[in-house]
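A selection of the complex's chains, in situ.
Letters A and B mark the chains as written, and numbering starts fresh at 1 in each.
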Amino acid sequence: MRGLFVGRFQPFHRGHLELARAVRAGPRSPELLIAIGSAEQAYTWENPFTAGERFEMIARALAEAGLDGVRVVPVPDISRHALWVRYLEGLLPPFDLVYSHNPLTQLLFERAGYRVRTPPLVRRARYEGVQIRARLARGADVSALVPPAVAAYLEEIEGAERLRRLGPPRSPGRPRRGR
Amino acid sequence: MRGLFVGRFQPFHRGHLELARAVRAGPRSPELLIAIGSAEQAYTWENPFTAGERFEMIARALAEAGLDGVRVVPVPDISRHALWVRYLEGLLPPFDLVYSHNPLTQLLFERAGYRVRTPPLVRRARYEGVQIRARLARGADVSALVPPAVAAYLEEIEGAERLRRLGPPRSPGRPRRGR
């Protein structure tokens, strides 16, 4: 039995790790596939870290937590929602259930016949990636929000500095990139 | 003689049908090509229905209205505006005039030498797709705004439920998809 957990993990935070732990500790202890979505994106405010960096931070956090039975797979976006589930089925080994908070993900997998589980909302607002990115960008501490291994890795790759330079999105009408 | 009417038809509404009827009833009664734009898009707030679903709702509405001489063609977007007219010329059988309210469509076809007609504005605000989608999403009645066959088809595919789950776009800075 195998579960699928799709996210962008910008960055991988404690809420993500708690979900992985809960799945592995649950009944029948399914193997877990963590699919890193928008894998082709990086160096934007929404997606500051490359898929490879996100892969590394997840691998370190899982190792630190002693969690095994978890596979990490970067998944580039496909622009067509109607094909998305079929696309994932083609890229990933077979899976049986899907974990997601996201209404669109839930809708698409349900229509394809999958069982979708909504993980308990572990202080979701607090752990939202956008909040963590905003804290990083203004130099605030995030050690309560991400696993220690991720905090260390973010220092290693100077993640806060990257976010500070990418900056938050400006108001509409003002393009973010001068290119 | 053949006319081209490009739209996204999310959904196909009474304003669209009235235009088709007016064209076919007009002098010289040109054959009409209805091009379903953004055909690759679906399951978003702007484009909730697949091209196939839009094709089906248009086909049913035309049959219900007894309109013949109309062809329906799904057309995926091409990202380069400067190539758009040439792209349509390559996908579609030849056409002579173009019906559009849209300033960009008008500009591009005029530059390519086409005659562009602006259809009479039949209570446009009321019939705008975005208003109809918003009504569907909040469970309001849309039977005065879409042809009966479309209303029935939307029930059949649970269109209101889909829109409710896709939700309206959130404010800027908050991404719509948690993926």
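The rule we apply is simple: a residue touches a chain if its C-beta (ideal position, glycine included) is under 8 Å from a C-beta of that chain, and two chains touch if they have at least 3 such contacts.
Predicted, not measured: the structure shown is a model, and the values here were computed from it.
> If 2 of the identical protein chains are displayed, how many copies are present in the complete complex?
6
To be clear about the criterion, only the chains that are shown with their structure count from here on.
> Return the distance between the CA-based centres of subunit A and subunit B, expressed in whole Å.
It comes to 35 Å between the two C-alpha centres.
> Considering the complex alone, what residue numbers of subunit B touch subunit A?
Interface residues on subunit B, with respect to subunit A: 40-44, 50, 162, 165-167, 172-179.
> Applying the document's contact rule, which stretches of subunit A touch subunit B when the two form their complex?
These residues of subunit A touch subunit B: 6-8, 37-38, 46, 79-82, 100-108, 130, 168-169, 171-172.
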